[in-house]
Each structure stands twice: as C-alpha cells, then as structure tokens.
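Before any comments, here is the structure.
Note that this complex is displayed minus one protein chain, with the remaining chains in position.
The letters A and B name the chains in turn, as written, and every chain counts its residues from 1.
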Amino acid sequence: MGYYHDMADINGTLLQVSELTKHYGDIRAVDGISFSVPRGTVFTILGPNGAGKTTTLEILEGLRPPDSGTIEIFGKRVRRVDRRVKERIGVLLQEANFEPYLKVHETIELFAAFFAHAYATRDIMALVSLTEKRNALVKNLSGGQRQRLALGVALVNDPDLLFLDEPTTGLDPQARHNIWSIVTGLKERDKTIVLTTHYMEEAEALSDYVCIMDHGKIIAADTPRALAARLGKETMIEFTADQVPAAARNSLSGRFPQLRQDGGTITLEVADLVPALQHLLGWAAENGITLDNLVIRQPNLEDVFLTLTGRRLRE
Amino acid sequence: MNGIIAAARAYLAVSLRERVTLFWFLIFPVFLFVILALIFSSTGKQGKMNFKIAVVNEEKATVAGPDFAAIVVHTFDSLSTAPSGQEPLFTLLRPHPGETTAAFRARADAALNRERITAVVVIPPGFNGAMVARLRASYATPTPIKVIVNNSSEASRVAAGIIAGVISGIDREVLIRAGQYVPSDETKPVTEWTGKNKHAVSYASFLLPGVILMAFFTSGLFGVPGTILYSRDRHILQRYFVTPFTPLRYLLGFSIGQLGLCLLQFALLYVIGRFWLGAQVNFGRPGAILFLVLGFFTFLAFGFLVAALAKTGDGGMAIGNLLNIPLIFLGGLFFPVGNLPLALKVVVFANPVTYIAAGLRMSLGLGGEGMPLVASIAVPIAWIGICSLIAARRISWGVQ
Partner (left out) sequence: MQPDRGTADLVGGTVMSALITLIRTEAVRFARDKQALILMFIFPLVFIIIFGFLMKGSSTPRLGVVVAGSAAPTVQAVLAPMSDLHVIDYPNRSALIHAVEKGQADFGLYLDGDVLHFVYNPTQVQNNPQFMQIAAGITTQYNLARQRVTPIVRAEKVVVGKNPGGWLNLVVPGIIAFSILTAGLTGISGHLTMMKERRLLDRFVATPMRPTMLLVAIGAVRAVMAYIASLITLITAIGLLHLHFAVNWWQFTVFVLAATVGSMALGTIIALFVRRPASAGNIANILAMVMMFFSGVYFPVELMPGYLRTLAMFLPLTYMVNGMQVVTGVSAMGAARFWTITAALFGTGAILFPVLAHYVVQPERR
C-alpha cells in the first residue's frame, strides 16, 4: 500500500475545489465551479467536448494556474498545484504521448526517477499487463497498450489521488474494458480517482459520484443513482420507427409531454408503465406504425444530461 | 537528481535509436570525414592519381643522330607502369596498329575535347634536329614540346603541371648528359612551415577539428529544437511536468544528454581520425578543451534559440535547415573564408561557428591566426548569453 498515511484530510475529503475559474480571452472555460472528492471514491466529471473538463483537470494537475478560486488538496490550501502535491498525484493526460523511441520499461523507469518514491518497474508492468511488452518501443504499441502504459506511468508513484482525463477515448471495446477493470482494482485498493469522460456508460460503470459539466459550469452533482432518481420514478420507453407522420407524432406527444425524438429513435418518459404501454400499442396500430427495437429501461445519466441541457453528451 | 540523470539517459537512448538522428549526428559526420580525407589526401600524390594522356610523336626519326623524341616517348611510357598496389601516373592512349601519326593526333585531340583524356603531349616535327642545334648553341631558344590541355577539366589543369614537371626532368637529364649542367652545383630548396608546429599537416588532421565542430553544431541546431519542439507538439513534455519534474530539471537533463551525445561524436571521430586516417591532433591542450566546451555550450544555446523562435517541430527543422549550410560553410569549418564580399563577411563575423572554429584551430596550431583570441572567446559567450535570455523568455514548455 501507500508510503504515507499522514492524511491531513480530515472528514475524508481529499480534494476540495471552490469557485474555480479559468478564462481564455472571452471564453469562460471554467466558470466558478466547486466540488469535493471524498477519499477512496471515483469522482467523474461528465460532459460534452468543450465543457471545461480537461481545463479543470489541467488546473488540478498543475499544468495551468487558475484565474481565481481555491484548491484544497490533501488537507492543504494551495494557490496552484506544486511539487509537493505532484509527488502524491498520478496523472493520465488526455493527449499525452510518450517518447516513441523509448522502450516500455525505460519509459516507466524514467517517470519513476521523477518521484521521491516509486514502485519497482516490474510491479507497474505487471499491474497494467505489459510485462511481455517490456522491451517493445513505445511507437510499436497498440492504442490499448499505450493507454495501459499511460495508466502504469500514472501509478508509478503510488499516488493517493489519480486524475484520469478521458482514459478510454478512441479505444476499442475490449481495450476499454481492460482499462475499466484496472480502475476498478484501484478503487478496491482505496485510491481516489478523478475521472473525466464523455462516455455515459463509463461514468455509470465506474463512478461513485458524478458531476455533470457544461459550458464551464457544474449543472448537477451526485451519485449516479441519485442523479437518475432526479427524473423521479419515471421509466423510459424507447423505440425506433420510420416515417412517423406529424399528426401521429403530435397525438403521441399530447399523451406524453416528455417525448424526445432523436433521428428515428423516440424516447418516452412515463410514470405508469402499463397504461402507457397500452396507449403506445394502440397508437401504433391506429397509425400503422411498426415499433422496432422497443426497450423499457430505467433512466440513465444520458437521460439526465438530456433533461438538464436539452442536448446529448456526444454532440 | 535521479530524474535529471534519467532524462539525460532517455535523451541519449532516443537519439541513438531514432535512425534519422543517428544518421545525421553520428554516421554523417564520420562519412563526411572519411570521404573528404580520402578525396583530398590523395590529391597531388603520386601513386594515388592517374591521368589518361596521349603522347604523339610527330618527329620522323629518319635523320641520323640521337633520337631525343624517342627518349621523351620512352619516359612517359615508363611512367605508365607502377608497382602493384599503386596507380601509375599516366595511362597512355596508344596508336592503333597501322594508324598514321596524323590520324592518331586527330583521335587524341578529339578525345581531349570530349574529356576522355586529360592531355595530349605533342613532340613536333624537327624536334631532334632542334635539340641537336640547341645543344650546340646554348643561346638558342628551348625546343618546345606541346602540352595540350582542356580547360573544361580540372584534371587537365593538374595534369598540365605534372607533365611540365616531367619535361623539365627530361631537360635536366639531357643537359647533364651533354655536360652543360652540373647536378652537384644544384642548390636544394628548403621547405618551411608557418605556425607553431613548423611542420606540414595532413588533411585528416586539418579536417578533424572542423568535422567535430560540425557534428556538435548540427546536433545542437537540430537535436535541441527537434527534441524540445516535437516533444511539446506530441504533449510528451506536458506529461513530464505533471510530475514533480520541472522544466529547469528537464533542461539540465537534456543538456547532459546532449553533452553525452557530443562526447560520443567526439570519441567516434577522434578514433577514426587517429587510427584510420592518421590524423595527429592533440585535443588534450587546455586551449582545445576550452574551445570544445565553449563550442558545445554555444551550439546548445543556439539550439535553444531556434526552439524559442519556432512554433512547431517542423518549423524548427525548417529554421535549422536554412541556417545549417550557410553557418557551416561561412564559419570556416572547411574552407578559408578570407576573400568574401561584404554581405557574406557580415554573416562570417556574426556567425558563432567562425569564432569557435578559429579558436579551436588556433589552440591546436592548425591556423585560425586571423582571429583575436579575445574575440573568439567573447563572441561565443555573448551568443550563449543572448540565446539563453531569449530562450528563457520565449520557449513554451506546454505549461502555464
């Protein structure tokens, strides 16, 4: 486990951010956000591209100073993240690359040398399943292997707090699940993780807390279940149908005011499932519409985001 | 400290692994060194050069008396063979069986015109008679042997001098045999060399410091901005700086790595120069060490300047490419830069390479005397200062 347990983090809060702002010219990339991250949790910042997630993380990683606001990290208030803090955090940058002509083990050794304390290289390689690739040049790694290396490097100093900025963007499903299982393992080892993503499934699979960010502001923050519960006791009915005449659509939205249409997919939020289904089936028969891919499900974070912003996450 | 050493090692490993940097920083300097040494060491040395010439004897040797023309032909003939392992001085174009002298002359002239041969030596008609007459009356003008050369060919120019030497050798021999010249009364000329060492310098020795500085210069000019800028473009630097590692430490590590690379360049070139090409240069002198170190820091700083001026890695390479050739050649690394028009002189005097090269050569006793010692130390130091200042203000590390 960790080298130090001098946790000054009273109340179990490892990171607390208040009124953080960062402007680029006229653009308010981060617009007065506040949140706190309890120890041993996965805290996810969810939002579309350009929401300000990466800027927030870059401030917390020490790459950029904030314009205003306070950061309290490991129980100490800092103006900007300094070397002492950096000794205790681990970072996976969104766009970061590694020197293509270094080998896997050399890359890990290089980063290990930057810290006062670090894991042995072979332990890190085992942790991210890169032992077999230890002598491969970085340039010859696949996308998934490269991302596992990035994760390994982020863990090299046995950080108390990990920042993972879109760790699975651009990966295929299998590579994505590899990363997820490593993150889950870390959580079990009581690591605190701040994650950004625009994949709703990822946030749902990994997070203890989710905050939804849009246009530099936090528009909601809670546990995934509580967020979904904000939609009340509603159930979602979803189907695809080609060529729904306007009149038919209007008659349906008369009955279900919460109707959303996204291309050929129609989503209904319903409080009472059985009568709603009956109505829907009747409507379909009446208008000669085939209900393809009919799904009945609980509301998810995507629905929450849509309800709050009127937009989808990946627009 | 660990991090700095690790960064230095990583930089060195990458430089040696990446084929492009490996080529331009290590292989190319060696290649250039060996090639120039091979080409120029043999220039003007008998046994390593060969000239295709034709000797046309237009003298009809029917008159009784000594056949001087045949002696001339025989002399050139004997110079067209050489001990094995050496090249004969001449390769002779010979008349075909039954070919008339006029036809052979025409063929030789045509070959010279097309640069198939480098010279045509023509022994004119009446040569023997003229020689006999000249031997009897010493006031008569010397008998000419025509040496026809082609100005389109450098080899032809060199051949003309060598042939003239051969002919004056024949002249001397005939005069001695005729008792008109006493070889024992000849004075032997004395050869003196300027400079501290007072002896001749082999081309390899002369070249070695220049090649070493060129290697330092190119690795500074391309390696420094290339590594920094491409690492920034690819967000490699940012990844370093979210750890406790700082830009200053990175810079230190990087510079140590660059020093390692330069030491490697130096060692490689020195070993090849010393043990293969026979260069004899004593880099152990304090002055030489001073200028090698000064050169390293100047070119390192110069690289930082380029890194500060360029926005991207490609931009840095473009700036490097624009500066490389002019600064190397107008820095006197390979050619003397004495007689240049003003505009180019300005480049010569603004160019840090000029001062380092002159200083190093001076300290090795290999020239460079034209430059005051103070200037060759002060100007590079000024460059280091200016470059470091601009670099410190302008290089962006991808961190705010």
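To be clear about the criterion, contacts are C-beta pairs under 8 Å (C-beta built on N, C-alpha and C of every residue); 3 or more make two chains touch, one makes a residue touch a chain.
Only a predicted model underlies this, so the values are computations on that prediction, with no experimental measurement involved.
Every shown chain touched by the omitted chain in the complete complex is listed here: B.
Contact with the undisplayed chain is limited, among B:7, B:30, B:92 or B:162, to B:162.
Contacts to the hidden chain, counted on chain B, fall at residues 19-20, 23, 28, 31-32, 35, 38-40, 42-45, 48-51, 68, 72, 87, 109, 112-115, 118, 131, 134-135, 138-139, 141-156, 158, 160-165, 167-168, 170-172, 174-175, 178, 180-182, 185-195, 197, 199-203, 206, 318, 321-322, 325-326, 329-330, 335-341, 344, 361, 366-370.
Here is the rule we use: only the chains that are shown with their structure count from here on.
Chain B meets chain A in the complex at residues 2-3, 5-7, 9-10, 13-14, 17-18, 231, 234-236, 238-246, 398-400.
Residues 61-65, 83, 86-87, 89, 91, 93, 95-99, 101-102, 106, 109-116, 137, 153, 157 of chain A are the ones touching chain B in the complex.
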